[in-house]
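The other protein chains are all here in position, but one chain of the complex has been omitted.
Labels run A, B and C following the written order; every chain starts at residue 1.
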Amino acid sequence: MKAAVIVFPGSNCDRDLAVALEKSSGKAPIMLWHRETEVPQGLDLIAVPGGFSYGDYLRSGAMAAHSPVMREVKRMAEKGVRVLGVCNGFQILTEAGLLPGALMRNRDLKFICRDVHLKVENTETAFTRPYTKGQVVRFPVAHHDGNFFADDELLKRIEGNGQVAFRYAGADGTVSDATNINGSRNNIAGIVNGKGTVLGMMPHPERLIEPKLGGADGKPMFDALVEALS
Amino acid sequence: MSKITPEIVAQHGLTADEYKLVLDIMGREPNLTELGIFSVMWSEHCSYKSSKKWLKTLPTKAPWVICGPGENAGVIDIGENLAAIFKMESHNHPSFIEPYQGAATGVGGILRDVFTMGARPVANLNALRFGSPDHAKTRHLVSGVVSGIGGYGNCVGVPTVGGEVNFHSSYNGNILVNAMTVGVAQQDKIFYSAAAGIGNPVVYVGSKTGRDGIHGATMASAEFNADSEEKRPTVQVGDPFTEKLLIEACMELMATDAIVAIQDMGAAGLTSSSFEMASKGGMGVELELDKVPMRETGMTPYELMLSESQERMLMVLVPGKEDMARAIFEKWELDFAVIGTLTDTGRMVLKWHGEVVGDLPIDPLAAASPEYDRPWIPTPKAPEVQPSDVTELAWNEALARLIASPDLASRRWIWEQYDHMVMGDTVGRPGGDASVVRLHRSNRGLAVTTDCTPRYVKADPVEGGKQAVAETWRNITAVGGRPLAITDNMNFGNPEKPEIMGQFVGACQGIGEACIALDYPVVSGNVSLYNETAGQAILPTPAIGGVGLVDDLDKTASIPFKAEGQVLVLFGQ
Amino acid sequence: MKAKVHVTLKNGVLDPQGKAIQHALGSLGFSGVDDVRQGKYIELDLAETDAAKAREAVERMCKELLANTVIENYAISIEG
Partner (left out) sequence: MKAKVHVTLKNGVLDPQGKAIQHALGSLGFSGVDDVRQGKYIELDLAETDAAKAREAVERMCKELLANTVIENYAISIEG
């Protein structure tokens, strides 16, 4: 698998994502600076990392979405190259129009950093195939603006197309307002595009890839990507 | 007629005696810019004039200490050619005035102290003291400080992994915000601040200079009173995004061989950084102040020398490396300007469009700043508590009271607002004893903690000082770490009062004794005095930050019970 | 010229910041605050001297960057 991690000024999970990709694939991904106007040939996966690109000033992800490299990311996504956006990466992908909806300030206005339970909804993508439908996984979140918004019509479309990948849930898999950590509509924690080739998610799979860090529920995602894209 | 009136001298926080010394050193009357420089350099905050005598008594040496107090941060050997670099620093007064920005810029400042030495910051901690929970301002201050610390650390991408919080009415009008950063560097890539090389360029990098916090450094050393309201506009706004860029750009430049010396512009900005670098290297400096990148129009040399704008650094470069360095900073979209050269005169010459606007001898200011042996009286021994003084409670009632006590209640509400996992190496998360961060790509880690129990220090400064050191030691050993060294943040009231000075002296003695007994030296620290409102001093609070090494991350311990049927054992007396 | 831009949340988009302010005002003892909405206010100094051209440029800035039209509306005023 040939993977690249985009680096914006203010990205801070770029290294974490690279470590996770390397751990699964045995090969360090290419680190791509935001000013690049061309991406290397033959990429299988582009990862847009978490952090505070441009300080998240104005709106999270807004400025990064207009970086030169994002034009290329869009072009590659159209060609079917897999794109993974985690946290700030998810915000950037929505701002760039690669994924629908918007991410707003958390309902209780506070930054939240802790492990959360997610219910896996769609297992038909290269990212989520190793999980079973309805499985409960534990990933950390660390965000201030993770409150997913889509208006009624858009929400219906996303749900109808099976674009919801993960929902915030309880340890037993219940999805309710009480398990909704940030006010996201329908508890949505991650979505894919219509083709299932672009995934954006607020939780950080790259942060739980070995028991020493408190769990390894994120590891299968990277292993599966390597398997599907090699 | 003299331009410098006694009022102007007083406004600059200098006593009549200190001003006499200024006249002696200058051999003439200073101009306003020069006076401003003296006032900043001789403030308590920069000169440690009341505390120096006692800080010198602390044990600072051990075979693993690479650099003790005196540099931007302390440096210890942690094996495999790596060094841990760390320090704790206070941002008390600014955080009381503007909790979010005060706390945020406090984090920014301590981060710079650490990465300026070549270390990538790997962990932040924060030791906080607030007034009583039912005081009208406490809620606002707690939430502002916590979101400010989070807002800065989260954005910069350094995990905030631990800290401590106490509540006591003595902090009602004077909270304490002490921030600690721990970084890791290659031992052969540690950078110091001593300037060297006549003719070498002096370079300014980072954000532009504005009129932020002019007189902030003098404010941090003056007792609070009702008119501190007026000093309000002196609060700076932090820009963590720029700080993140500054870290990356400095790391990139540090990987080359272009830097001779480097120092961040902390409190007292350009003044203290240029004087300290020059004084340590025995050099003179000529600065062209009109070359300093400016955010606002109409700035004066006085303002440029005293501004406390954040996210700025001063460096001495190897000649000929300017263009390469400039390219790195421009890539990270930061300002870069050659603003001066090193000379052999031992003097600081300030120029403004070619004209000399200040000319001061460096050493008498920096190294020979006043030092006071302030009178002190030992804290009288508190009467011993007798068993009969204690009302006995049913154990479950006692337990409920303990759990409900603000000093013991869960801190989850706080640490969940801090990204404590970014960088992917947090092995021991907050909530236990010391927190543990792994050394990247290894199976070793650093155990870090901050501790102090101010009411113990108040009752008996010597024993309380010892206890604070011992608690960090225990927290580190409890997770399987080998305690190596500490940083201290001495927060006290007005040192001109002999009882307060006595608390300070006692705490230093206790800390020193504990450090010697444990072979656990002090490698860096910070002093914050005049923590008083309307004459009421805070509890004496020598916060201790401890750092230890975990040699094998497969051999650590954590707090949670792991399984049913396990046996509980109580150690100690 | 100076341009003033107001960016506000669309109707129907929940405004957690506004809600929090309303709630905080209530706890501070201010009664009779029926609703609070929070938006952004951006001032731009432009080199452009023609008001129509300035408005047209700021319109594009809003669409491309200043507002997220999925959730936000914007309003522009241009001043001499």
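Methods note: contacts are C-beta pairs under 8 Å (C-beta built on N, C-alpha and C of every residue); 3 or more make two chains touch, one makes a residue touch a chain.
This is a predicted model, so every value here is computed, not measured.
Taking every chain of the complex into account, the absent chain touches A, B, C. Contact with the omitted chain, checked across A:58, A:109, A:154 or A:228, is made by A:58.
The omitted chain makes contact with subunit A at the following residues, 54-55, 57-58, 62-63, 66-67. Listed for subunit B, the residues touching the missing chain in the whole complex are 97-98, 100-101, 207, 210-212, 232-233, 235-239, 241-242, 295-296, 309-310, 333. By the touch definition given at the top, subunit C reaches the unshown chain through residues 6-8, 18, 21, 24-25, 28, 30-48, 57, 60-61, 64-66.
To be clear about the criterion, only the chains that are shown with their structure count from here on.
With centres taken as mean Cα positions, subunit B sits 37 Å from subunit A. Look at where the CA atoms of subunit A average out and do the same for subunit C: the two points lie 29 Å apart.
Residue positions of subunit B with contacts to 2 or more other chains are absent.
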